[in-house]
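Take a look at this one; I'll ask things after.
Every protein chain but one is kept in place in this view of the complex.
Chains: A, B and C, in written order; residue numbering restarts at 1 for each.
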């Protein structure tokens, strides 16, 4: 009998929360064509993550695996998404973060292209900015950077490390032509942050389209 | 055994109507990221309201509390939303009103920004204006004011009191960058009014976008 | 015991088909704020129609009543919608028609405003035109007229009679700022026609918005 290097009851709770999030976010159309991936911190130096290539609306517990923070599978022969390095980076850099969500909605993809040259989207004057933890008023400024896309995960990881090392605040980010990463202390907060960014991106796109 | 200052059977009926409204309005995407709040009048000088910060699509009866019209919690340690003052104001000013709904749809938020400078949206020529009680023809004019946003609830309350004291009709209102308040004699009418305003706002935004 | 002037089994089948249509069309958002009304022919000179003011997504058999073709309630004290005259007109003028649907979608309302001055919408080059009975190719032309809105039903009825008396084809029509009327030999065809018009209107609006 194998001894797992993590608490299997905690793994099951995390996996269930990921399955639930996948079903809900898929129904919103934010995970087209088996894209997107989700994770939760699992004790010390580990994370539960979605296996590569599955339909995110129909996940089962078997579609969730464990990796360490060097992105190596733990006690499984399954293969994680190539993008898992972006999840473990967030867990390493933010000890308080418990869940990371990456989705591909239409607004996320389109906004990432439209705002790539500007380097990001600046939200001002929206009450919903208060849904991001630490933001207590619509009078604050909320920045969501857009990083260039690449199939080389290490280049993406380095870009984000450079941003964080420079001391700039980071509550989520877009990748050009790709999608969004958002996170929170637990799955509920991560989902609230993701929902708020999606809403704010749609509002900015609408304003752009309706403004003369 | 404590005697509650309200009829607990009526409270439960109200709370259930609020739970049902939350589930339906959340499925429409009008309550993103735990925003929005709902209330119903509860006998004399009291209202049942949603507790702050809950997911409005997954409310239970425990997520509904009672406040008096000075916005003080009644027989509970729960905290109401800061915006509860805007609900009790409507109950104080309109004795016939039985339900107040505050939501944050995309059209509500975007229209509030686009029409803030004009001070409001004027609806003319839409058959759906007849869904607002007291409007019998599409040939009437229906005004939905936009008030400036602030985190100071008293300032908001004063703005709306000033509007009402000047004798102008008020069937609902937008707050800039924020969302809508709508109400009715009961939950069914409040929901019909909210649905009609959402529809009319979308139509006005569409007309603006499609017009050359 | 009263003898009803219609077959009550047929009434129940018709009423159920109307209830089902109401639930489905309401879920699509085409019946906002208790708007819209539906009917089916019921034997000789009678029609089953929705009672005024009900939520079309939550109809029960009790929300369906019978009228004759002079729009008088039959064997009921319920009140039909004022617009019932537009339903009975179609049954009188088209003996083969078995079902009439009137809805208020956003595209129907917005298109009615945008195309009111032109007097109607002309569809050309869409494969979906073939969904309208009698249209076998996308190379035909399909006209959907827009009639001016009025609260006086007799004026509306006269407008439509004039159109038909002039021999022009009529497969459905919009009323300015209001919504659409569509019909078919049975409920299935009426729904297919309504769905096709909604789709075609959205496509025309999109083309207008995306074209430079």
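One rule holds in what follows: contacts are C-beta pairs under 8 Å (C-beta built on N, C-alpha and C of every residue); 3 or more make two chains touch, one makes a residue touch a chain.
Because the structure is a prediction, the values reported are computed rather than measured.
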- Note on the structure: Here the chain that is not shown touches A, C
- Consider the whole complex, including the chain that is not shown, and state which of A:110, A:157, A:170 or A:188 touches that chain. A:110
- Considering the whole complex, which of A:86, A:99, A:146 or A:175 touches the chain not shown? A:175
- Note on the structure: Full-complex touch with the removed chain, picking from C:127, C:152 or C:165, is C:127
- Where the unshown chain meets chain A, residue by residue: 32-35, 55, 104, 106, 109-110, 113-114, 149, 151, 175-179, 205, 208-209
- Over the whole complex, note the residues of chain C touching the chain we left out. 125-128, 131, 136-139, 188, 192-193, 195-196, 198-199, 202-203, 206-207, 209-211
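Everything below uses one rule, namely that only the chains that are shown with their structure count from here on.
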- Looking at mean CA positions, which chain is nearest the middle of everything shown? B
- Item | When chain A is superposed on chain C by its C-alpha atoms, the rotation angle in degrees, nearest 5 | 180
- Query: Quick one: chain A and chain C, Cα centre-to-centre, how many Å?
  - Reply: 46
- Message: Show the residues in chain C shared as contacts by 2 or more other chains, in ascending order.
- Response: none
